[in-house]
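I am attaching a structure below and will ask some questions about it afterwards.
With one protein chain held back, the other chains of the complex are shown just where they sit.
Take a look at subunit A:
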């Protein structure tokens, strides 16, 4: 009952000519919601009709409001024959259903036709009057906010992070219904678009209900996917993390959880907040923390209040001795217990987040992944999609048990994906096993969380690297050393994760994109046999992908991977594996050893020579890479480390398995045995080629960096210019004598060339960084490989890096340091007042005295002991003081940020796959954008061939996303992702079809310079500066 939807059709423009005789159009509009349809009058003979209709009112259930899209159809009136459709606009009215989001949708929408593309625009105004409904048994979940962003959104604060929510709905695919044989392609496409729109609305509503059940009010990291299972149906599934979010009353004090080190977080001067007692003002300034600390809060929940302080301090105080391993044991056990209690009631302790509030992530175990090969069958009863649910439950269970094996009780950075070819489907899930701080997971107060964080986080910058599992009872052979940062706890020698680099992590140098690419031929087979063949191949692929990643990581001289995403794609006659991750050098982890090459026939002189030549090349490459990525870790003598380095052994941190339809689970040990060093044996030509291919990866041209995480480790001075793009390539393999090797080379070349093209295209932006580089591989046909890349290029200022660092050096003498990087090497800001904390040496200032640094480290340990008491009182300065500003840096920044284009007739809408906009602050989230489009053509050649067709389509998709955002009153889309781009062609018939699914969060952002203006105008601008004022910034 409770909702009134009001729609007004204002005008149209640039309509296509529908009447050849007059070169004009007699347009009218049908507005449909649910089963109700309204029509406007015909506006005769115009390409720019002015309907100016009355308000069309729909009285509907809020359940329908959530499920149904508003459908607007523009038609050409024809007196004698049927009216011709010009095109349609689907408007998702969901953003109007939250109280804080958009209040009206108003603007120009492109009129879209699945056959002709965009044909003119229509101006529409949509409003919703919502009545309060307190019915407990309601089926709707209006008011639950959805975010694609995989971190806590910028202007919110996480009160509780509840955990995993998932749902899936299935239906028959209209494309495969009998009726499709007699209807037009247009009708079929529109039926499909509408159905998917409906299904995703329903899915979102159902997930919303689950969130309400958990007493949350938002879903963060919402990821919705379609599985086009062909004959057997259409599955829409979604996962997300339920949270209780609090809107920050002042945009100034957003959570420091932001994983962007860009200036935006430093803009609010420390003393600007006049009211340190406001709970909502964020946990990050020392002043506030002081107030909070040890005001034993009323609402402490039972188990946490009893244990937290002791817990976090015990290992720290007893540390210097070097016997941390043993002492860490009980601590860990305790922590585990505690976390367990918080998590055990959950079926799946999974989190789709990749970046976290400070203190949330305690330890990281490693990547866990599971795959399963399934045979698709017809979904008989769409209302009870039990099989699909069971499949996923099975995989999740597996992930959970892997995490447990790593001594972790939670999985973060969790994601799921599928690859379908004919009736075989590979389901994959992966995440990072982790130990979490229980405080965020239950109904505790924020104060509690804060306090916990303070204490827990003492060894910031390395804490998360410490192993969560028991040293004596390791799940796999591993090589542990003492943490190079705090020297108290054990760390592994390499760390693979699917999450973003934690903001407080200490990184040396810069990061880089690392990819492993692999193809395996497979015999064509049917059904069961096919599935078996695939599941037999999978473990080998996993192993090789892993080996390749490891080799490339070592070649780069780095020791950790973040944002790891392994995609296995199945095709008719091959399997493809593509792993992308961002390599970094974590200061806490040991320096990676080199790569040794060993020949099988050591007697052959020339062979030997060849081998040594290769070895030299590899060593040179490592050295070159170290220079390129500015990796110059401090030399640390062994005595400081406190224990002899154990015998070097290689091990893997990946624990996976794949299971077949038969549910048989095989654990795969990916460790490389007990070799003395990382040895590559060259025993046949294949191995030789593998080594060669290692060396063929060319680094990006100077001035370019790339990574697949949100931000580039080691770069923090972003400027405001961003360019989001999508690039698609399809290659046809020559079908003759395809070998694994040739295939690999082709695939490798494809990816490398694609990257090279991107570097070339974006050369005008140098110096810049490609962030969130997201590769997707698909095998649309026998000999076709399709690679889709979406990424964003962000410029940064080389010079400013030096300036800010200098400024910071000066600054840090007076107050606690602000820069993320400074946290890196000086995680203990206890004595930052007296210490010259100049950590991250940029290219020029490399003369930091590391030996004295080491001394200082050890003296700090003493200091910690002494101050333990004080710490307990909470009187230390927090380590994560990102919000404080460095006025100088800010000033520079303001000068550089480009003025927004003011005189454009069409408002500029930025799009980015990141959760932030460099040089600007997000002041409002307007709602989720989730759109699905189909485009088909029967005149492929006339539209410029496949390239012309797809180019135009993607441009149109961008345009429609931008138009929707603009209509909501926004000026950017963050966390934008193209989840699907299915392209099919039939050149002989001159036909092609493409399906694209995109999503993101519509936001309003304000440039920092504008915010400053506002705040100077209202000096006491503590309440709400540009939150409302800066809404329209185009």
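Following the convention adopted for this analysis, a contact is a pair of C-beta atoms (placed from the backbone, for glycine too) under 8 Å apart; a residue touches a chain by one contact, two chains touch by 3 or more; residues count from 1.
Criterion: contacts and distances are computed from a predicted model.
Here one chain is missing from view; checked against "FGF1 intracellular binding protein", "Coatomer subunit zeta", "Phosphatidate cytidylyltransferase" or "Pyruvate dehydrogenase E1 component subunit beta", UniProt names that protein "FGF1 intracellular binding protein".
Touching the missing chain, out of A:524, A:692, A:763 or A:798, is residue A:763.
Within the complete assembly, A:726 is the residue of A:726, A:795 or A:993 that touches the hidden chain. Considering the full assembly, A:110 is the residue among A:2, A:87 or A:110 that touches the omitted chain. Against the chain not shown here, subunit A presents residues 13-14, 108, 110, 118, 121, 701, 723-734, 746, 749-750, 753, 756-761, 763, 784, 786, 901, 903-906, 908-911, 944, 946-948, 950-952, 954-956, 958-959, 962-963, 983.
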